[in-house]
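Got a structure for you, written out below as structure tokens; questions coming shortly.
Yeah, one chain of the complex is gone here, protein chain that is, but the others are all in their spots.
Residue numbering begins at 1 within each chain, and the chains themselves are lettered A and B in the order written.
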Amino acid sequence: MNPRWRSIGWVGALTVVIVALTFATLSHHSQPTNAERSLDLAEQFACPVCEGQSVAQSDSAAAVAIRAEIATRIDQGQTNAQITDYLIGRFNESISLKPRATGVVGLVWITPVVAFITAVAGLVVVFRRWHLADVAEASDADRVLVERARAKLAAKARP
Amino acid sequence: MNGPAADAAPVRRRRLAPLVAIPVAVVMLLLVILLATRDPAGERLAKSPLVGKQAPPVEGVTLKNEQFTLDRVRGEWVVVNFFGSWCTPCIQEHPELVTFQDAHRSARDATVVSVAFSDSPTNVRQFFEKRGGDWPVLSANTNSIAVGYGVIKVPETFLVSPSGVVVAKLIGGVTAGRLDALIDKYTAPAATTPVTTTR
Partner (left out) sequence: MNTTIGYTAVLVGFVASLMGIGTIGYALRSAARVSSPVLSMPYMRIGRRYAWVTLAMAVLIFAIMERALITRDFTSAYVAQVGSSKTRPFFNFTSLWSSLEGSIILWTLILCGYVAVIARKFRNRITDPMFAWALLVLFVVTAFFFFLMTGPTNPFKTFDPPPGFDGPGPNPILQNHILVAFHPPMLYLGYVGFTVPFAFAFAALITGRVGEGWLLETRRWTLFAWGFLSLGILLGAWWSYEVLGWGGYWAWDPVENASFLPWLTGTAYLHSVMVQERRGMLRVWNLSLVCATFSLTILGTFLTRSGVVVSVHAFSNSTIGPILLTFFGVIVALTIGLVAWRGDALRAPGRIDSPLSREGAFLANNVFFAAFAFVVLLGTVFPLIIEALQDRRIFVGRPYFDRMTMPIGLVLLFLMAIAPVLPWRKASTELLSQRLFWPAWSAAGALVLSIVIGARGFAPVLAFGLGGFAAGAAARQIVLATRRQGWRGLVGRTNGGMVVHLGVVVIAVALAASSSYTHQQELILPQGQTATVGGHTVTFVSMSTVEEKDKTVTRAQIAIDGGKVYEPALSNFPGFGQPIGTPSVRTSWKDDVYLQIAAPPEADGEPIGLRVIVRPLIVWLWIGGIIMALGTLLAAFPGRRRIPTMPTSARVYEEVRDGDVAAAVV
């Protein structure tokens, strides 16, 4: 394809992508209905009797009661933070499936980010070093090696 | 014939592998130690955050069609008992509650309040008609109350002091003797630390 057409095509594609993404983001009505909020919140709490299921998934009596309570409080107009605080205050921290972002528990959020940044930084450093090595001068050790190799070749050439 | 086979000293490569391997090994070791020292999941108990705090509200219409709130019995020890008519340990502990209530009836210093959890008013009424018990019983719209107390399974019982503070949470069936012992313990001025106990 003619490079010029290709450039135009690329500009066009990128424009469409950016416009579409912007449109999707801005026109997103983050106003979920009460029912949707209820579901979202219920997914954030662990059913206290079950093994590892969320309140949204389980049908045990405690889970049903908690779901009903969440729904009532949402209808009363409480915020997610208020409802979360209330439930943790009554059941204790093990009811929340989302670990806190502060304190020792906050490590679970930070550690992967830190580890990842370290890994990427490591990669950058390694690539940088390789690139520099390609354009670097020969080191003394290299000169020694070359000399020895030449000497060997010369010795071989002599009959 | 020619020079020695290899007289050149090998160029030293950086020992990178151990540098990476050691931290990984340390982390793995910690992981293994961590996993080795855990108790099986089922044996871990959760503590109630309500103990030592003001008792959450218990409000509703009793079986006798009267309005009930905790304030009405302020000044007495209150045994807030969450139960279900279908639950075997609840059936087993019920006579103990009756005994307890009878013992304290004349002194009027303690009362039981039953809150049915995940149950229908009809079943609860039948339960009390069959097994006796003359104290406020809430059976309808009790979910809020149960969640307010962090009830996980029935039976769970909360002992509330005359000033309205939750003094103890008992998981599993209770006995009159246990309740009395706790009341004695926390009536004496020396005892100030509340406790969560299980059976």
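Keep in mind that, in the parts below, a residue touches a chain if its C-beta (ideal position, glycine included) is under 8 Å from a C-beta of that chain, and two chains touch if they have at least 3 such contacts.
Model, not experiment: these values are computed from the prediction.
*Asks:* Tell me which residue among B:Q92, B:S120 or B:N141 touches the hidden chain in the full complex.
*Replies:* Counting the whole complex, the residue in contact with the absent chain is B:S120.
*Asks:* Considering the whole complex, not just the chains shown, which residues of chain B touch the missing one?
*Replies:* Missing-chain contacts on chain B: residues 13-18, 20-22, 24-25, 28-29, 31-32, 34-42, 44, 46, 120.
*Asks:* What does the interface between chain A and the hidden chain look like in terms of residue numbers?
*Replies:* The list for chain A reads 1, 3, 6-7, 9-10, 12-14, 16-17, 20-21, 23-25, 27-29, 35-36, 39, 43-44, 46, 50-54, 56-60, 64, 67, 92-99, 104-105, 107-109, 111-112, 115-116, 119-120, 123, 127, 130, 133-134.
Here, only the chains that are shown with their structure count from here on.
*Asks:* Just how far, in Å, is the C-alpha centre of chain B from the one of chain A?
*Replies:* Roughly 36 Å separates the two chain centres.
*Asks:* Per the contact definition, I'd like the list of chain A residues that touch chain B in the complex.
*Replies:* For chain A paired with chain B, touching residues are 48-49, 51, 61-62, 64-66, 68-69, 72, 87-92, 94, 141, 144-145, 148-149, 151-152, 155-156.
*Asks:* Which residues of chain B touch chain A once you look at their complex with the stated criterion?
*Replies:* Checking each residue of chain B against chain A gives 2-3, 7-8, 11, 41, 46-50, 56, 84, 117-118, 143-144, 146-154.
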